[in-house]
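The complex is shown incomplete by one protein chain, all other protein chains being positioned as in the whole.
Which chain is which? They are A, B, C and D, in the order written, and residues in each are numbered from 1.
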Amino acid sequence: MGMEQAWLLPAIPVALFVVVALFGRFLPREGDWLVIAGMAATVVLGLLVILDFQGYFEGSAFAPAGENHYAFEWAAIADVLAIDFSTYVDSITVVMIAVVTVVALMVMVYSVGYMHGEARYGWYFALLSFFTAAMLLLVVSGNLLQLYLAWEAVGLASYLLIGFYWERQSAAEAAKKAFITTRVGDVGLLIGIILLWRASGTFEIQEIIALAQSGGFDETYLTVAMLFLFAGAAGKSAQFPLHVWLPDAMEGPTPVSALIHAATMVVAGVYLVARMLPVFDTVLVARDVVLYVGLLTALMAATMGLVASDIKRVLAYSTVSQLGFMFVALGAGSVTAAMFHLFTHAFFKSLLFLGSGSVIHATGRQHVEQLGGLWSKMPVTGWTFLVGGLALAGLAPLAGFWSKDEILYAALSEGGAFVYVTLAATAALTALYTTRLVLLTFFGAPRDSSAHAHAHESPRIMTLPLLVLATLSVVAGVVAFDGVGELLGFAGGIGYLVFTEKAHAFEFHPDIAGAATAASLLAVAAGLVYWRGAAERAARAQAWAPELHRMLVERYYMDHLYQAAVDRIVLGLAGIVAWVDDHIVNRTGVDGGAQGIGYAGLRLKFLQTGRIPNYALAMALGIVTLALVAFGAS
Amino acid sequence: MLRRLPLPSQFDRIIITGGLVAGVALAPLLLVLLVLLAVDEITAPEFVFWLVAAIVVGGALGTVLLPNIVYAALSLVATLLGVAGVYLLLGSEFLALAQVLIYGGGVVILLLFGLMLTNATDDPVVTDGSQKPFAAMVGLLLAGVIIAAAYDATWGGSELAATSLRAFGERLFGDFMVPFIIIAVLLDIALTGAYVNARRERAPAGDDQEASS
Amino acid sequence: MNPALDYEYALLLPELILAGTAALVLFADAFRREFGVSRRLLPWLAVAGAVVAGLVSLTYAGRSENFSELLTVDDFTTFFRVLFAAILVVLVLGSHEFVERHVRHVGEFYALLLLATVGAIFMSAARELITAYIAIELLSFSLYVAVSLTLADRRSGEASLKYVLLGGVASAMLLYGLSLLYGVAGSTYYAEIAEAFSSGTAAFEWALVLGLALVIGGLGFKASAVPFHMWTPDAYEGAPLPITAFLSATSKAAIVALLLRVFGGPLLPAIDEWQWMVAALAVLTMAFGNLIALQQSNIKRLLAYSSIGQVGYMLMAVTAVSAETSSALLLHIAGYLVTNLAVFVVVIAVHNRTGDERIVGFRGLAETQPFLALVLTAGLFSLAGMPLLAGFATKFFLFQAVASEGFLWLSVVAVIASTVSLYYYLQVIRQMYLYPPDADAERWRPSVTGLVTTGGLLAGMVFIGLYAGPVFELADQAATALFA
Amino acid sequence: MIPLENFLLLSAALFAIGFYGVLARRSAILILMSVELMLAAVSINLVAFAAYLDPEGLTGMIFAIFVITIAAAEVGLALGIVLRLYRERQTANVDAADELKW
Partner (left out) sequence: MTENDGLLLLALLLLPLGSALLLMLVPSRERSAIIALTAASSLAMFAVSVYVFLSYDYGSSEQFQGVRAWTWMENVGILGEKGIQLKVGIDGIAAAMVLLTGIITMAGTWVSWKITHRTKDFFILLYILAAGVFGTFVMLDLFFWFLLYETAVLPMYLLIAVWGSTRKEYGAMKLMMMLVAASILIFAGIFAIYTEAGLGTFDLEALFSADYPVSFQKLFFPVIAIGCGTLGGLFPLHSWSPDGHAAAPTAVSMLHAGVLMKLGAFGIIRLGFQVLPEGAEFWAPGLLTLGIVAALYGAVSALRQTDLKLMTGFSSVSHMGYVFVGLGTFNAIGITGSVLQMFAHGVMTALFFLLIGAMYDQSHDREIPHFSGMAKQMPVWAAFFVIAGLASLGLPGLSGFVAELHIFIGAFRAYPLVGGLAVLTAAITATYLLRMFAQSFFGEMHPAWSGMREMTWPERAGSAVLAGSILWLGLWPSPWIDRIAATVEGLQGVAL
């Protein structure tokens, strides 16, 4: 029992999806219990897979290279094309399994409270289940096509969940935007996958890696292919320039944002690049692209997070920024750091989202200008939110601190000073906007009294996941240390979970960590001093540098640019093509041809004048012509 | 009915005028031919041929060119008689006879009746159609083409053989009996057609009543 | 001893029966008061004559004999004899009501149809130019008169005048051409002409080409080949509807039979001299007929132009004449006749009721008269060469045969033309199915004979369309006889 | 001796003149006359060929006699129809007969 059954991980939730989607309304409570029970089972199964991977069932031998390849022929054409379904489990996979199953379970439990009384309640749970299935399928995929299938499936789930409140036009638009934007990346991904197949003849990831490492690819070709592949990752993980969909995706229910748009789906890109990193390692140009795109995204998103007023949007920018951190790590060649940060980020970011959901649930408001002073009314939410915020800000000893430290270390050692400094500054910005968020939400005078008046702590079923996640946010970083893992009984320590190639214990780098921590603390202090819970300050910031503020609020005008590009260029082109089709192909070509024939008939029929001499003349001319032509010919 | 024919008031005039015109036109030709005959350029049959040909062609031209419809009809008579002469030259007395009888005795009278019944004599001048130039062009081209073909060809024999009326009769009433019978049917049909169309329509009552009885 | 007595007149029995019936009809009509005969008897008399003639003709199947070197009685003749007799039967059955209403001279009408049929048969049987010519004139004269038979309609007289005057010109052209051929080949007998050409006695020179051009022009007039077709639409429109049908059926088939006999026989050795002329006429005919038909609003005129177009297909087969093409052409003619008659019988039935010759007069027929509308639709689709119906199969074989003779381009032109034709046929179908009938249109019952006739024709169309084999074999036998 | 070509020449002229008449004249009766001219040309041709080339068969002469007969019949038939035209339109001009067209 264990890795061989990895395929069950997606199978259980997808079966539940089918059951609940089709028959949910005939079940008590629309079947939410079924989904949660199934999810719990999946968590257990995931744990079994992880333990199996850790060699738990094989004595105490440390066997990190353990993998499982289970294949099922899906489509095949002669000897040229074989598409199998296969599962593959390695250290990256188990991290993902852990993150996905745990966060999903927490979010589902939380949703029981949050979504209580909503229309399409059962459908919501069915979709969550479907999403989890797709995500799990994605992480256990052994080949790229299966991964692509799951990749699109999570996109679909995301689309449906963002558009869950589809009666709101904005939700429908956001869903559309998310799908189309990621779809643009997916075009790249699919092209990349097919390009890899074209050169290697296989979709199996491990075979491609082996081939790449043995130099089986042309380098330029491989670079191009990997860049296409990365386009897919960038789309899904909201990296510049495809980041625009994620903030809008907050139109979905908040637990969904926590699960999909913070913890799991958006890290699929990170997962993909991490999975393919051995290949990236052979083409460093592509890896550098990953690094700098990540860096740019991290910085840009952090600055946008400074001015956003919607809690969820701030968190969304933060997510984009943190994903940038992970890509920087990958670009620096450190799978360890990236996956570690992915791991910790999943917990504290979903915590923050769920916390904001709790706030929204209580007040019905989600703009910080309308909040404030909730600390006393919602203590559990407040405390857990604070924990999450500090983790995000990267303050020791919370989870975020450890993983961010690893990334900064990787950045310094691989990327050089410029990367390090920029990244550290971004980390400081993170601390700054986190401070702003916490302060404006929970402290200071309430700015909307009616909302404040009937604000209340959320029910137990919602606070329980908050507490669990808060706990994880605290300890998740620490478990990386060998000793902790061994204490828990894991052979070799839990930290080995995130090792891909060589056994490498986490090291603490006091100099780097110290510098970054100092910067973050400074930022927190500055934030405390500046905002102190007063909303007017926000307005003052606007007055201080209106152009800059406006640029940040308008997200560097990227959305405008895209909108214009779509409206002017794409729709303009479509207009031209439609015009050509209507006027030239259709009216001139087809109708015109038909009319031309009809017109010929109309002209010709007037030859038939009705007069006998004319008729006779026609006959005479006929004869004379025949005779003359004949004479001329002979 | 007879009173409506162009007789006799115009008849003499037409005959005299026609004769004069024909005489004036034919005189030079006659002269030329006589000279040619005298110097033995042409034989006697040729002399006759050209004379007859002149009458035929002249009459035909008169038929299609004369503005007066009555004159045109009379020119036709000249042509048809000329054609009978051609038959004689070719040694076919029977055909010449038939030509004179059928045309002279039948067709021309019929045509004159036609002229009379359509009151053509009230307004004897007919105009030609507007496509006269085309007609002339087509006529010339056609004549040219046919003549070219006639002279280009190498015809099997060049001797005019004597024909026997008896052989002709045996062929006609022996081998070609069936076509001959068909011709009879055909004439009957023509008669029916002429009768049906030419007779003045009665009031459209009698027959229909009978038909529905 | 008169040699005429030696001939086996029994060979001409069907024609004698038809002609005798014609005489009987005329006689019965003329003396109907004396004998108390109703005019309603006349069509049945004609039908009886035609049926007997057709049955008698069948007994000649498989034989191949000459009548006085002028006429042949072989399978080819038999094929057309039966076909013409059948057309006569169908036409009389389908139109006797119409004749009662619109034609004054009923006796003459049926007599002319019978005599025209005799002419048509002789055209297909002739093996000598004079006979062929006389046969053509027998058919033509009958039709000149028949076209003029709707005395109440000014158009009828006009049509007849055009037909007869231009027919005279065409006859003159044809005769001039024949005279040149006679001069070149030295004989009017097909066999001797063929002998003269193939043995090289006759020279291929301008006179021959000119003669061929004139013959093609003259016959082209009878067949309504462009540009000698000009009389066709006018005569079709002016004529009583059954005569229009006859013009487009028997008259067409007869001239094609004659063309096959002449161009497939005596003139075959001179094929290089005339092939391009016929091809040119075929192309022109297909193009003009179908293009002008696009712009018609009168059903008779539409069908006239359509039948001109159809002549183009047949001329195309004459261009590529061979045993295979001929058999395909004969099959096509059989299919065409069934189809065309179906169309005409329905048009006659409808016109008989509504008196409307416009295409819009068919408005809503699908509701008032579903069966007739179905037959008409099937007929029009078949004319356009749509599948499941005779038109598709017969055209397919015809065009394939022509293509196989090396005239692929001509086949393609023909397919294009028949595609164009679909458009105007659809215009009629559109009126029937898409629009409701006029408010005052009543539901009426067509006569039993009309229903039986149309039903039979529909069955024939579908039969030939789906299982042309038997008919094809008959056609093949006939064509084989022609080239034996 | 008269060469055959002379007769053909005469016939060609007659035929062309007749055709001209058909095309140029407006009176139906004159058109009929022109047709008669054309048919006469045909007869000359046929008789000439028969006399020169086919003295035993004489088919051409038989043909000619049929042509003459048919020409006569045609005149009779056509005149009847011309009379009808005249009765219906008060003219024998063929231009009047143009109701049927296009």
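One rule holds for everything that comes next: a residue touches a chain if its C-beta (ideal position, glycine included) is under 8 Å from a C-beta of that chain, and two chains touch if they have at least 3 such contacts.
As the structure is a prediction and not an experimental result, all values here were calculated from the model.
Q: Taking the entire complex into account, which one of A:G122, A:G163, A:G269 or A:G610 touches the absent chain?
A: Answering carefully, the residue with contact to the hidden chain is A:G163.
Q: Which listed residue, A:V19, A:L47, A:I191 or A:M551, touches the chain dropped from view?
A: The single option touching the absent chain is A:I191.
Q: Extract the touching residues of chain A with respect to the undisplayed chain.
A: Where chain A meets the chain not shown: residues 73-81, 145, 148-153, 156, 163, 166-169, 171-173, 175-176, 179-180, 183-184, 186-187, 190-191, 194-195, 197-198, 570-571, 573-575, 577-578, 581, 585-586, 589-591, 594.
Q: Spell out the interface residues on chain C facing the chain that's missing from view.
A: Looking at chain C, the ones touching the missing chain are residues 324, 327-328, 331, 377, 381, 386-388, 392-393, 396-397, 399-401, 403-404, 408, 411-412, 415-416, 419, 422-423, 426, 429-430, 433-434, 467-469, 472-473, 475-476, 479.
Here, only the chains that are shown with their structure count from here on.
Q: Which whole number of Å gives the spacing of the CA centres of chain A and chain B?
A: Each chain's C-alpha centroid was found; their separation is 104 Å.
Q: Which chain C residues touch at least two other chains?
A: 130, 134, 137, 141, 144-145, 148, 157, 160-162, 165, 169, 173, 180, 183, 186, 206, 209-210, 233-234, 295
Q: Touching at least two other chains at once: which residues of chain B meet that condition?
A: 129, 131, 134-135, 138, 142, 145-146, 148, 150, 155-156, 176, 179, 183, 186, 189-190, 193, 196-197
Q: Going by the contact rule at the top, pick out the chain B residues touching chain C in the complex.
A: Residues 145-146, 148-150, 152-156, 170, 173-179, 182-183, 185-186, 189-190, 192-193, 196-197, 201, 204, 207-208, 210-213.
Q: Contact residues on chain B for chain A in the complex?
A: 129, 131, 134-135, 138, 141-142, 145, 148
Q: Give the list of chain D residues in touch with chain B in this complex.
A: My answer: residues 1-27, 29-30, 32-34, 36-37, 40, 43-44, 47-48, 50-53, 55-59, 61-62, 64-66, 68-77, 79-84, 86-87, 91-93, 95.
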